[in-house]
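All protein chains but one are shown in place.
Here is subunit A:
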């Protein structure tokens, strides 16, 4: 457990489409709702109705102003654990509580052996791990490990809660190690990318960029002007039109 698996059978992860996300935070709340009763239960809050409310969430949505030749405007940006292939959050753990699963690549924290030293959160450049101040242990995205293999719920629900909740379909779940999976195909077609690729943790989760906004203003033909004859009748109608529109 102390070291990373040399190879994982699958690389389960999320693909997040920044072109579609509307920043509604439905993924955030449904994540919190599921996980406060699931593997990471409970996800505690501190001062929820006080002056300084905060708490452990496994998924966060930022909104940024972005201005480049491709896209100019707001980008809503969901951020959670990327289930990296070579992350230090696993290797720095002194107890082996933080580990990466060999079978599917999911990075988990064992809540029964975590001592709450917070070192794993220091090693994560993505700020994906959040300490639970009441429980004294580290919490992080589990990729809903207690949903995706859960045979007691209908098959169509066996996806992470955030994916199930997204009203616009901006989140997709699948095996990113399989080049033929729907998520991998979409990443290839849309130039999906890694966050902080230069840092080298090899994230599994991918992001799809906003589509290029159209650079052409639509050409709308001017309405043709009616021919004018200058007759008395036409002048009468013109006078009546003016008088009635007064």
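Just so it is clear, a contact is a pair of C-beta atoms (placed from the backbone, for glycine too) under 8 Å apart; a residue touches a chain by one contact, two chains touch by 3 or more; residues count from 1.
Convention: contacts and distances are computed from a predicted model.
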item	value
Choices "DMSO reductase anchor subunit", "ABC transporter ATP-binding protein", "Molybdopterin converting factor, subunit 1" or "Succinate--CoA ligase [ADP-forming] subunit alpha" - which one is the UniProt name of the chain not shown	"DMSO reductase anchor subunit"
Contact residue for the chain not shown (choose from A:15, A:84, A:137 or A:161)	A:137
Touch criterion as defined above, residue of A:20, A:41 or A:75 at the omitted chain	A:75
In subunit A, positions touching the absent partner	1-3, 18, 23, 25, 28, 52-57, 60-71, 74-75, 77, 79, 88, 91-97, 113-119, 121-127, 130-133, 135-137, 193-199, 207, 209-210
